[in-house]
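Dumping the structure here so I can ask a few things about it.
With one protein chain removed, the remaining protein chains of the complex are shown where they sit.
Order as written gives the chain letters A, B and C; numbering starts at 1 within each chain.
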Amino acid sequence: MTTQPEYFDITTEPIDLNALQRRVTTPLDGSVVAFVGTVRGMTPGAREPVTERLEYEAYRPMARAKLAQVAVEMRQRFDDIHGIALVQRIGDMAVGEVVVAVVVSCGHRGGGAFDAARFGIDRLKQIVPVWKKETRPDGSSWVEGDYTPRPGD
Amino acid sequence: MTTQPEYFDITTEPIDLNALQRRVTTPLDGSVVAFVGTVRGMTPGAREPVTERLEYEAYRPMARAKLAQVAVEMRQRFDDIHGIALVQRIGDMAVGEVVVAVVVSCGHRGGGAFDAARFGIDRLKQIVPVWKKETRPDGSSWVEGDYTPRPGD
Amino acid sequence: MKVLLFATLKERAGAPRIDVRLDGATTVAAFRALVAAQHPTLGPLLPQALVAVNQEFAFEEDAISPTDEVAIFPPVSGG
Partner (left out) sequence: MKVLLFATLKERAGAPRIDVRLDGATTVAAFRALVAAQHPTLGPLLPQALVAVNQEFAFEEDAISPTDEVAIFPPVSGG
């Protein structure tokens, strides 16, 4: 069994955290950290506080390649991590559903898995070509991204 | 639906990360962080590098109460977190199995969920009365804890 | 050449891809101007749009040739 399992997916299917945990865990691992993004229904203080649904689309082949690039960057920064799973769900999702998962394993809980997962979700949101359209009680609109790619992204 | 769901369990059953994610996620949440502890089979550099199984036991009523205390301390330190699930599995487990899960939700990925989960697992390992016996190729022995409780623990 | 569109650009064009006439190699900057001229409805979205060439982000001086896979889309908002 490789000590650096990797799994990348852009999928319309529900994300199974148990399966992702099993995929990333090697016999060297005592720790797995998962960041899970969900469809938030209420954002107090926002101009439009209520979300009903989000619809995601992706430029799939590029998105998959960029997930792999995020994993490379995670390994460059956190050299004690072992397994990495990066999954973005697309399609129409209701409040509470899991949209994205970044799952990382390492030997010990004091290792790099927490920081690697945090870096991974931040980077995924910068460079993986996925877009979401929000449906609110008053209508729907595309959510605007705020990151401009730079050479090397 | 409460915005501060809590779930604490000391259980002999397998831990279901999907179920825990659903338990902690409120409509206010866009982020869930899970720390998952697994049975590590190999610890390179250790005097006894190979583990075959771990057998856990707990002082169950006290362990459950201490899980609740860990959650209180998490909320004191990280005031933007919403849901908390703390689950310790006990009994006999093979390499790769999930032993413990600390799952925390919050509104945004930049919120306190990562740090709260990290604090939660550290604290759980200090004050929740659970013990493990390790089976190696050469025999078995109890794993020695290294934390001495202080008043207030 | 066929050019892929996503999100707001796809919605504005009413189609997931458009035809862009390109006579030989050019730059991303010049390509942007060509698309604006040939598809005026996309004009307002093009200044902020990102261009990907062969599934990599491309920048204003990067080259585009007619055989490349080119996509135009807004800044990403996934996750």
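What we mean here is this: a residue touches a chain if its C-beta (ideal position, glycine included) is under 8 Å from a C-beta of that chain, and two chains touch if they have at least 3 such contacts.
Owing to the predicted nature of the structure, the values given are computational and were not obtained by experimental measurement.
Colleague: Quick one: jot down which shown chains the absent chain touches.
Modeller: B
Colleague: Using the touch definition up top, pick the residue from B:E48, B:D92 or B:D153 that touches the left-out chain.
Modeller: Of the listed residues, the one touching the omitted chain is B:D153.
Colleague: Determine which one of B:L17, B:A58 or B:A116 touches the chain that has been left out.
Modeller: B:A58
Colleague: Given the full complex, what residues of chain B touch the hidden partner chain?
Modeller: 37, 56-59, 61-63, 65, 88, 99-100, 121, 124-133, 142-149, 151, 153
The criterion applied here is as follows: only the chains that are shown with their structure count from here on.
Colleague: From the C-alpha centres, identify the chain that is farthest from chain C.
Modeller: The most distant chain relative to chain C turns out to be B.
Colleague: Quick one: chain A and chain B, Cα centre-to-centre, how many Å?
Modeller: Computed from C-alpha means, the inter-chain centre distance equals 23 Å.
Colleague: Can you list the residues of chain B that touch 2 or more other chains?
Modeller: Residue numbers touching two or more other chains: 109.
Colleague: List, in ascending order, every residue of chain C touching at least 2 other chains.
Modeller: In chain C, residues 79 touch at least two other chains, as defined above.
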